[in-house]
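The complex appears here minus one protein chain, its other protein chains still in place.
In this document, chain identifiers A and B correspond to the written order of the chains, with residue numbering beginning at 1 in each.
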Amino acid sequence: MESIAVEMRDITKIFGHKAANDHVNFTLRRGTIHGLLGENGAGKTTLMNILYGLYKPEGGDIFLKGERVDIQSPEKAISLGIGMVHQHFMLANPLTVTENIMAGNFRKRQILLRKDQFRREVLELAERYKMKVDPDSYIWQNSVGEQQRIEILSVLFQDIDILILDEPTAVLTPSETDELFITLRELVDDGKSIVMITHKLDEILQVADEVTVLRDGKNVGCRKIDETVTKRDLSSMMIGYDIDLDLQSTHECTGDCIALSVKDLTVKNDKGLIALDHISFDIKEGEILGLAGVDGNGQKELCEALTGLRPVEAGQIYVKGDDFTGKNSKDFINAGVSFVPEDRRDVGLALDWNIANNLIIKEYGTDAFSSRGLLLRNKIKSHAKEMIERFDIRAIGEDALVKDLSGGNQQKVILARELNGLPSVLIANQPTRGVDINATMNIRREIIESSNNGTAVLLVSADLEEIIQVSDRIAVIYDGKIMGILPGRSSVAEIGPLMLGERMQRHDETASA
Amino acid sequence: MWNEIFSLTFLTSLLTATIRLATPILYAALGQIFTQKAGILNLGVEGTMIVSAMAAFTVSYFSGSLWLGFISAIVVGVLWSSIMAWLSNTMNAVQVIAGIGLNILGAGVASYVYRIIFGVRTLPPQIDPFPVVELPLLSKIPVIGPVLFCNNVPTYIAFLLIPVSWFLMERTTFGLRVKMVGEHPRASDAKGIHVTLIRNIAVLIGGACAGAAGAYMSTAYMNLFTDNLVQGQGFMAVAVVIFSKFRPGWALVGSLVFGFSNALQMRLQAIGAGIPNQLLLMLPYIVTIFALISTSRKAEMPSAYTKPYVRMER
Partner (left out) sequence: MMKRRLRSSISTTWQTAVIVVAALLLGALFIAFAGESPLECYGVMLEGALGSMSRISEIMIKMVPLMIMALGVSIAFRAKLWNIGAEGQMIVGAITSAVVGLYIPLLPWLHMIIAPIFGMIGGALWAMIAGWLRVRFNANEVITTMMLNYVALYLLAYMVYGPMQEPGGYNYPQSSSMAESIQLTPLGAGLRVNTSVFVAIGVLILIILFWRSRFGFTVDLLGHGTKITNYAGLNANRTIIWTMMLSGALSGLVGWIEVYGVHFRLLEGIGAGFGDLAVVITLLGKMSPIGILFASFFISALLVGGATMQRMTAIPYSIVDIIQGLVIVLLITQPMIQQKLQARKARGIYVE
């Protein structure tokens, strides 16, 4: 009994009309690393947010060391010794590191700030865990890896027994990941218990002692990790049936004409710093170029530059041989450049609008949907019906609001809009992020099919598996530079070092593969 | 005319009037610094002030105690702004609209209740306002003395509130909580800061200060209540908060700028100078726009400004 740190029983949580957690049981043993595995939308984060007091469950009980507790707020969770590092960092940019850590760690009935004393404590703790931080720097001055360190430090400050980490490796390079895992081991040896949310099977096998798998909001099993556990076991638990994860692309690039050409492209990010540093590549008609790399190395800026949404500092962009440098987004759209943006909730979709309107936001001005300046409602409606049918969008009708759709169906709405009318170029940035496995497979199939029809595709993804599966050639980006271009179906071992910034030796030979 | 303007008497009376006109703005602005820093734009200050002014006058009139009136006004200010707190933090309403609604409602309620209590009279009922308290010795200094040290007690309190606000904001855990909540409510929540609670408190502090400002109007600046007693001071306070970039010390400067331009206009009118004072009255508002430009450009506005916080959002 004493070896159990947390037990959650029969937890049910409902969002809208859907149960995100459906009578879930979960047990965390003391002094272990417990992997919480599941696809996107399986309810992992929801379950942990409940444990951390962020969400109030509709039903179920939580026991801490055998005693029933009621966790109505993060405040309460912290006082019970539960800390959480969120996937999106919870740091306020214009405040300093000390202020941010301080804000989460006020003592009981503390009124005065006592900044200097606190600053010293931060430095001490950082030293104890061998983490380097500058307590006086502002958050925005720190890199992503450093910010995660600050987050972990901030949580450790709270004197916690149980540490929850939500997809901690999503933004880290492989070597930073290894460092993190060493830290986690040390913490466990220190007597702490850790829950690590992830959808990566390797990480579970590498670091976890035990794993609980969630699927569709339900607990589908818990296993101890030993030599007998294979990736295949876990993936079939996670997905529910044996799925052929190696969807072999029968794709073969047949075109010769270059559809998209980028020469020495230099672009700045929102802070005015160089985000892309003299990047060059070509994509032929019907070819899929995968762009691998850890998030935040210039991918977003590249996609925006290639769709006219971000100004070009230097270099040229050619679409089908025409110089498009300095053209605006309308020109790119008219030239048949489609774009699936990374941030679908903010950029790609109007969430409070219905499907029909979302499908025509790029085309409502054309003769297809308007005449003499007035919109043709019937045409818009029938177009929506057609797209819902063709792309198998699950919704109650064309006037269903997009925010009521699942992530996968939202992504289908974007694809339906972007692939309609055979684009000459498709820029897809993380098209399968946050969607379930079935939708993922469908989206990959759609992308391959469009390239079979002659579309040149730039597929940006942080998911190496996806890149390897779908691409004809693979480019790797690091710190705004292309580290090398590899042939399709290169192995992780070949791609991995480039993602860390090691420049490829044989650049010239493979670039023209 | 110019001789008159550059005389010492004129200057003294001008500066005295400046202080008197700046004080209510200062009161309201100091409170709104907390409200806005927590991410809430409360345009309903004007309404809070008029309701409180009515309450202060009524209570003072019937009880004979100015201080009882002043305190009731603060209580009424807190109660009235709790509607704003509820609308913006619980109902997640569009704050701008909530503020406008409460202004209309406040003007209506204040005037209605006053008329029901006092009826329609040819001469409005009056009270004896807060008397001037001359500080010993200091008040004898020429010009500065009569301007700064011959005021009523509520004015002195307003000035004392400046360092108090600064201390609260910069040196206490509450101040840091307020900043966090306005900057990154989700992070604050995750760190165990009760976002709704802090935001509610910030709105109520704004309400208490607006209450004091209203009381000042009817019991210190004037000695009676009229429907249009509060004419834009609430909005001026909102402007001053932007002008000051949320710093209490600069809120004083901002209040004085608004107070001065109003005072100058009134003084000039009194001596019948034919200077187009309307253009002068415009100036503080234009200056505020420039201040807003500079704060917006340097991203000094709280990131969650006017954005409601919804924890359940997916």
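The rule is short, and it goes like this: a residue touches a chain if its C-beta (ideal position, glycine included) is under 8 Å from a C-beta of that chain, and two chains touch if they have at least 3 such contacts.
Note that the structure is predicted; figures quoted are calculated from it, not measured.
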Residue touching the undisplayed chain, where the options are A:Cys222, A:Ile333, A:Ala368 or A:Met441: A:Ile333
Candidate in contact with the missing chain, chosen from B:Leu138, B:Val164, B:Ala270 or B:Ile293: B:Ile293
Among A:Ala19, A:Leu64 or A:Ala208, the residue in touch with the chain that has been omitted: A:Ala19
Of the residues B:Ala73, B:Ala98 or B:Ala158, I need the one that contacts the missing chain. B:Ala98
Name, in rising order, the residues on chain A that touch the hidden chain in the full complex. 12, 14, 16-17, 19, 22, 58-59, 307, 309, 328-330, 332-334, 339, 341, 343, 346-353, 357, 361-362, 364-365, 370, 373-375, 377, 381, 397-399
Touching the missing chain, which residues of chain B? 41, 43, 83, 87, 90-94, 96-98, 100-112, 115-116, 227, 232, 235, 238-239, 242, 276, 278-279, 281-282, 285-286, 288-289, 292-293, 296-297, 301, 305-306
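Just so we're on the same page, only the chains that are shown with their structure count from here on.
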How about chain A: which of its residues touch chain B in the complex? 15, 52, 54-55, 73-75, 77-78, 84, 86, 88-95, 99-100, 102-106, 110-113, 154
Would you tell me which residues of chain B are touching chain A in their complex? 170-177, 179-180, 183-184, 186-194, 299-300, 303, 311-312, 314
